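Starting off with a structure, shown below.
All protein chains of the complex are present and in place, except for one that has been dropped.
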Amino acid sequence: MITSEREKRVVLAHGGGGQLTDELLAGTVFPRLGNETLNELLDSGIVDTSAGRLALTIDGYVVQPLQFPGGDIGRLAVSGTVNDLAVCGAEAKGLALALIMEEGLERVLLAEIMESVRATADEAGVKVITGDTKVVGRGQADGLYITTAGIGVVPADRRMHPDQVKPGDVLILNGPIADHGLTVMLAREMPEVKSVLRSDVAPLNSLIVGVLGKGGDAGVVFMRDPTRGGLAGLAADLAKRTGYRVVLEEDAIPVRPETRHAAEMLGLDPLEVANEGKVVMVVRAAQAGAVLAALRRHPLGADARVIGRVEEARDGICEIRTIIGGRRVLQKPYGEQLPRIC
Amino acid sequence: MCLAVPAKLLTCVNGEGVVDLHGSQIQVSTVLVPEAGIGDWVLVHAGFAIQRLDEDEAAETFALLADMERAQAETHHEDAKARKETRGAG
Partner (left out) sequence: MATVRADARMWVDRLAAAAETLARAGRSVSFMEVCGTHTVNAFRSGLHGLMPANVRLLSGPGCPVCVTSQGDIDLLIELGMRSVNAQNGRGIVLCTYGDMMRVTGAAGSLELARSRGADVRVVYSALDAVKLAAVKQDQGGRGDVVFAAVGFETTAPATACAVLEAQRRGLTNFAVLASHKLIMPALRALLGTFTTEARRHGTGLNVDGFLLPGHVSVILGADVFAPIVQDYAFPCVIAGFEPVQILSGLTRLTEMAAESKPQLENMYPQAVTARGNRVAQTVMEQVFEPIDACWRALGVLKGSGLGVRAQYQAYDAAAKYGLVAVEGKEPPGCRCGEVITGRCTPGECPLFGRVCTPIDPIGPCMVSSEGVCAAWFKYGGQKLEVVSPKGGGA
């Protein structure tokens, strides 16, 4: 019953970045569009050209509300795309921005958002080099949707790829999780709450360059940012993609007290909540110390730590060791995150 | 069906209260805990305070949470030290 209905219509959970998103892509998109590059399912598509290795990425930004503590859709639209290039080891060379505006959107608000785009692009050292604007009727586009495409260059000697991941590698995270998703959810669902939570949305390219340098990999074999689907989605995907057992240590994963308290109240699991200023690096153990040191020198990596490792078992399972010493499987979330009372 | 969180009651007027969640403040109904006063710890479930908590016990819960965070921070420092030593030796 449910399967046949979900086969007929898209549901909100299809956009959650979880298992249902995978199912939608596998069922409707990839059979028609699939190709070698797309099928890698990395954050950017990398193509070899006579001009070098180019990385191309695109994202749609539909966040509600448009402005939230710590950022807005404009900052998100730049950071998200810059980060998708940066985690593939690419240096961003330019962004393209498409605005879809709802009739009636206040121009003052639009100006604030464009200012935010500018400020974030400056922070990232990148420019918006082309764009497009459309307006749709009242009731569509929830105020504003932004789609950002980004293009970058990957140094020839940079070979980061999930196939490089080996047992013994460690997972390093740059700071506390769940801030963005919880901030936005509170702002949207419970605007009357006086929240001290702030989104972590930020461009991470300078943080990553601080680790990788201008060329080579500095011991980093693969990187990903835990956006939709959270850290759980990222780690589960990593295990599945590499085929190895990935183990996380629950007590090593930082969560701010105010974030944890809000998550508990809403019945949400911080591991499944989106982040927009976080990166997970898979690093050769021998270079972990150097990577940690480089991260901690940067304001966005002050709280960096090792949160897990890759193990030999070839079962593609992600496991988490809990604070009571137990073990359980960590799965990619299904889709939508809903506040629960249960 | 039992997610309930301890929180400190900041204000309470006519059955409407505000509780503190490590800095964030949410409104809760206090009609089920008429005996609760400002500064008390309460258990919050689905927008209602359902019990006034024994302060010592509640503080103990938060002390345990604080212990966890301290333990995390210590592990963090030990990791950093260990890395330094490894690098020095390597």
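As written, the chain order gives the labels A and B, with residue 1 at the start of each chain.
Methods note: a residue touches a chain if its C-beta (ideal position, glycine included) is under 8 Å from a C-beta of that chain, and two chains touch if they have at least 3 such contacts.
What you see is a predicted model, and the numbers here were worked out from it, not measured in a lab.
Student: Any idea which of A:102, A:142 or A:311 touches the chain not displayed?
Tutor: Spelled out, the listed residue whose C-beta touches the missing chain is A:311.
Student: At which residues does chain A meet the chain that is not included here?
Tutor: Chain A touches the chain not shown through residues 1-3, 5-6, 9-13, 19-20, 23, 189-190, 245, 247, 249, 251-252, 266-267, 306, 311-313, 315, 317, 319-329, 331, 334, 336, 338-342.
Student: Residue by residue, what part of chain B touches the chain that was omitted?
Tutor: 1-4, 29, 31-34, 43, 45-48, 50-51, 53-54, 56-58, 60-61, 64, 67-68, 71-72, 75, 79
By our rule, only the chains that are shown with their structure count from here on.
Student: Give, as an integer number of Å, the spacing between the C-alpha centres of chain B and chain A.
Tutor: Computed value for the inter-centroid distance: 28 Å.
Student: What residues of chain B sit close enough to touch chain A in their complex?
Tutor: Residue positions touching the partner: 1-3, 5, 7, 21-27, 44-46, 65, 68-69, 71-72, 75-76, 79-80, 83-84, 86-87, 90.
Student: Could you please specify the touching residues of chain A with respect to chain B in the complex?
Tutor: Interface residues on the chain A side: 186, 190, 192-197, 251-252, 254, 257-258, 260-262, 264-265, 267, 286, 288-290, 292-293, 296, 303, 305-306, 323, 340-342.
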